[in-house]
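Note that this complex is displayed minus one protein chain, with the remaining chains in position.
Coming up: chain A.
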Amino acid sequence: MAGLCSVFSVCLCLLGFSAAVFEDQVGKFDWRQQFVGKVQFALFDTHSQASKKLLVATEKNIFASLNSRTGDLFWRHVDKTGPDGHINTLMMHGQDAVVVVGNGRLLRSWETTVGGLNWETVLDTGSFQSAAYIGVQDVVRYVAVLKKSAISLHYLSSGHQKWVENLPESDTVQYQTVYSGGNGQVFVLGVVPNSHIVIVEYNIEDGEIMKQKSVAAPWLSSLQSSCVMVGSGVLLCADPTTKSLYTFPLQSADQTTMTPILLEPVLISTQPHPARPPLSEFFLQLGPDYHILLQLKDGLVSTLRDFNPSYLVAFATTGEKTVAAVMSPKNETVSILFILSNSDPFHLHTYSASVINLYSADTGRRLLDTTIIYSMDPNGGKPAKLYIHTFLKKDDSVGYRVLVQTEDLVLTFLQQPGRVVWSREEALADVVTMEMVDLPLTGTQAELEGEFGKKADGLLPMVLKRLSSQFILLQAWMSHLWKLFYDARKPRSHVKNEVTFETLSRDEFNLQKMMVMVTASGKLFGIDSKSGTVLWKQYLENIQPNSVFKLMVQRTTAHFPHPPQCTLLVKDKVGLGSLYVFNPIFGKKSHISVPALPRPILQSLLLPLMDQDYSKVLLLIDDQYKVTAFPSTKNVLQQLQEMASSIFFYLVDSSQGRLSGFRLRKDLSTELIWEVVIPTEVQKIVGVKGKRANEHVHSQGRVMGDRSVLYKYLNPNLLAVVTESTDSHQERSFVGIFLIDGVTGRIVHEAVQRKARRPVHFVHSENWVVYVYWNTKSRRNEFSVLELFEGMELYNSTVFSSLDRPRPPQVLQQSYIFPSPISTLEATLTEKGITSRHLLVGLPSGAIVSLPKMFLDPRRPEVASDQSREENLIPYSPEMPIRTEWFINYNQTVSRVRGIYTAPSGLESTCLVVAYGLDIYQTRVYPSKQFDVLKDDYDYVLISSVLLGLFFATMISKRLAEVKLLNRAWR
């Protein structure tokens, strides 16, 4: 086998595959953006004044360190998805951050400057409740972790367990809070809902129960939501129903009832140093936009300050000073700006702004010069969380910066007096679907295009028009040259290549496009594919979690003056859909009336038909098999009536294992044509894929070694259905694949891969299907390729009809071992389909491998013959190679890659690739090298110097020859 492999590698070298990146191309046309997701915990490193670290733990199970000056990532640790990697709490002490992960399963301490682990301990099972630092004599020594039925104490230096104790009566009492005042005691607070509070005091040395008491609190259901610790060991609880506050000193010996005070819920307090008791000041939230700062002294609550209205409040500490930050609406809440734009002269924009102020925590006095103005994005969401980073200025006054997280997951870092230091669009950590839209032509380009489109109106006007457009071109070129000259004089750092809507236009080869990205939070983005700048964003409110999105380009930019148009279909859990129509270039919502969709949507279908405004017709099929057309003008309905008999669609019901095909009737109702039932007791449908509508296949067949042609079976209606066995036993599990004609329901081919299970990924394109599965017997991932051929002659070479294909296609199949797990799979796509295809394979390591389709060719012979060599077939070898040179994203790994989007560019050789997951990476690939443009490394200097050299050589030699001839003539 080794011999075979070496022979094979020699072959590889000879063939010289071309998926590699050159070092000088780094960052030239590719970019990556890294995200962390929705922030759950954020802590500023207050250990030293100069520290720039901001630690965040997010809902995506990510623990990361951000640079608080720039917003860039220092490092990021991506844990596994799901509850096992969920971060329960984040605490910081000095340089180290303590994290509890996986519902209290792991306790980790991170060294935050390096980004490595200090230690890691496995905790006993049990659902996590809370964790706290335990201080003894002003030094933090231990960390206590409270589980449902046990409490454990760990050394902060090594993670070793000091002691673990079971909690008394843990089956009835819900223990929720652990508290330490810093004087060597550990209090565990539990509650029996609507009955009483249990307080257990432990000895810090051996975990012995010192005291245990219960306090009647029939109104209390949860400690975490309505109780806080205030002052030295005073438990403060709020009762929402009777609107009263209760206090209870933990240390008191005999008291068994709580002292009621009055009022309404949500309390916020602070404990600046874990080894000391919390402050006696706290916030009380009385309404959604109403907070008051209160102080508890000797059992009496006094109001320090009343904040009405106020959105968010937070405490922050630096050195010995603790301040309270309050975000409140600005006095002139809504300022209306009149913006003159070309389309509608008075465009109303409402900007609302908020003001953040600092107040001294112990007196409630407003600190002077501490106002930050926070202006909210009109297309964004409301602020949701506030994190304050305070520091002492030289004159001992308190300076601060604010991190605001909004509902649409924007993290904004603000500085006084309202300057945005940086902002991050964390919604992009969860891209669901995307499309790439061509940019519009510039005015001059449109002018030129228009000239060719118009009907001829006489010779002279045509000539004049031609001349004028040439003049415009010349003018544009001159201005371009002037700009180049102007930029060249300036130092390089000053030249900014900022992308704005004004400079946004299609480039020569249509390589720059607009990426329209839809995120799970319901925020839409328009990103320039060249630079990665977010050009527009739109937050769709009222999007339910777990909605399904489908983005369709109804009208491209090709139909000037009609604006391009994208339609987003949002389906909620029940299947009820809604349409959102917008302009993909500017992000503006279009004013087209959208059909109401009262019934759940089963399928949507974008037809190649166009209405008189050149927008493609979208058909939506509801659960009564009624069809709604959008747009539904008279023109469209007429066209639909004419075409109805040739419009087919399919529905997949994976819960019942049923695939069914329908035909449209003239009255926009449907009739069932075929039905395939895959019994759900045995197998379930994993996925159904058709072919991409914008895919072109250039060659109808393959030329064989003996000069005959093997024609491809290019059925545009073919569906690839992948199923998986319900029996997951190693020996009996299997993966099935069906190729079904979507018009007739005929099963063209079916194959079963025994001893295989998920994860299954597959790509369906041209005349082939590639699928990946896990081989349970050999414990490895395997690729399998199916290729369909018509045979040596074509049945009907002009048009393909599913209804008239008497012969079934020949199916060839081959399988290979792939030495790595796979996250996602996609195929490259080019304008005309001449370029050879590559498969883009996303690996869990974050790399994206560009694998030539040549390796996945079922005609690879076992022994190379002359004919196979003639065809450039690589001899079969079971293991597929992975070479790091094929990683199109070199070291720019894309974590948790969820999808790869490929789009053709104006150049046949070039395919645009966007990989999205936690990160977004955009690049270009050249599956057959750049055969239609000069390469990057084209040596202009050498060519021109050789030419010049030759020119001078001829000149000189000519001169010499003349002299020589003259001399000879004289002799």
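Here is the rule we use: a residue touches a chain if its C-beta (ideal position, glycine included) is under 8 Å from a C-beta of that chain, and two chains touch if they have at least 3 such contacts; residues count from 1.
Going forward, contacts and distances are computed from a predicted model.
Novice: As a check of understanding, state which of "WDR73 protein", "Cornichon family AMPA receptor auxiliary protein 1", "Trafficking protein particle complex subunit" or "Endoplasmic reticulum membrane protein complex subunit 7" is the UniProt name of the chain not shown.
Specialist: "Endoplasmic reticulum membrane protein complex subunit 7"
Novice: Among A:71, A:418, A:532 or A:858, exactly one should touch the missing chain; which is it?
Specialist: In the full complex, the listed residue that touches the missing chain is A:858.
Novice: One chain is left out of this view; which of A:520, A:676, A:817 or A:864 touches it in the full complex?
Specialist: The missing chain is touched by A:817.
Novice: Among the options A:161, A:845 or A:930, which residue touches the chain absent from this view?
Specialist: Within the whole complex, the residue contacting the unshown chain is A:845.
Novice: By the contact criterion defined above, which parts of chain A meet the unshown chain? Give residue numbers in ascending order.
Specialist: The missing chain touches chain A at positions 1, 20-24, 74-75, 77-80, 84-85, 105-106, 108, 111, 114-120, 122, 708, 710, 728, 730, 776-780, 789, 791-792, 810-815, 817, 819-822, 843-846, 858-859, 862, 876, 878-879, 884-885, 887, 890-893, 937, 939, 942, 960-961, 964.
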